[in-house]
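Have a look at the structure below, then the notes.
The excerpt is restricted to a subset of chains, each kept in its original location.
Each chain gets a letter, A and B, in the order it is written, and its residues are counted from 1.
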Amino acid sequence: MDIQRHGTTRRYSDFVCHAGTVYLVEVPPDPTADIRTQTRETLASLERLLAQAGSDKSRLLLATLYLRDMADYEAMNEVWDAWLPAGTAPARACVQAKLAHPDYRVEIVLIAAQNRQPA
Amino acid sequence: MDIQRHGTTRRYSDFVCHAGTVYLVEVPPDPTADIRTQTRETLASLERLLAQAGSDKSRLLLATLYLRDMADYEAMNEVWDAWLPAGTAPARACVQAKLAHPDYRVEIVLIAAQNRQPA
């Protein structure tokens, strides 16, 4: 198969890979937590998924961050900035949007590159 | 040409293909309809466009669904879940956003894989 999926339900997959590119979306595992914890745990989930997809957080291409409340911008960024390996930041959009669960404070979409195949 | 476009106006194309990947955006053909009908008709349009692009709904990589009102989430999902072939769901983000036409209740962005070329 030229398309690989992981964590596939009727509605979505945790990630999908095609042609060396990985597409991932993650929401907070614990929506009752504060913004720092929600961001940290969402990024930790994405990091695990990236590893399963044969990629890692130093290979992000484009990130879209949705925040329920732009007042969380600085707190989210503290966690984001600390999480990213220096010199590897992706192109990034961040906008405010109401999310599917009323307690979600953040939802993150990543497009990343898989690791290069050995020659 | 290494880029193929379809339905191109001054402002947008219905889809654009490059390097085996298809990019599509669709809005409801009949914005006066209810959320189930708007979703069904938007997905039907996307399905036709995917076919014209040499892809199909079993080859979706990433979907972004914008809802005018998150109260439509369950009704939209009923249609979405029934439309997707089992085991093929893409990575998916769904957020609330005001859309370009006040009656649009949904707007859908897809990134999909074209069919593999015969060897």
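Here, a contact is a pair of C-beta atoms (placed from the backbone, for glycine too) under 8 Å apart; a residue touches a chain by one contact, two chains touch by 3 or more.
Not measured: the values here are computed from a predicted model.
Each chain in view is the same protein; 2 are placed here, and the whole complex, as held in this structure file, contains 3 copies.
Note that only the chains that are shown with their structure count from here on.
Per-chain CA centroids place subunit A at a distance of 21 Å from subunit B.
Per the touch definition, subunit B reaches subunit A in the complex via residues 19-21, 59-64, 70, 73, 77, 80-81, 84, 86-97, 111, 113, 116. If you check the complex, the residues on subunit A that touch subunit B are 2-3, 5, 8-16, 18-19, 21, 23-25, 64, 66, 97-100, 107, 109, 111.
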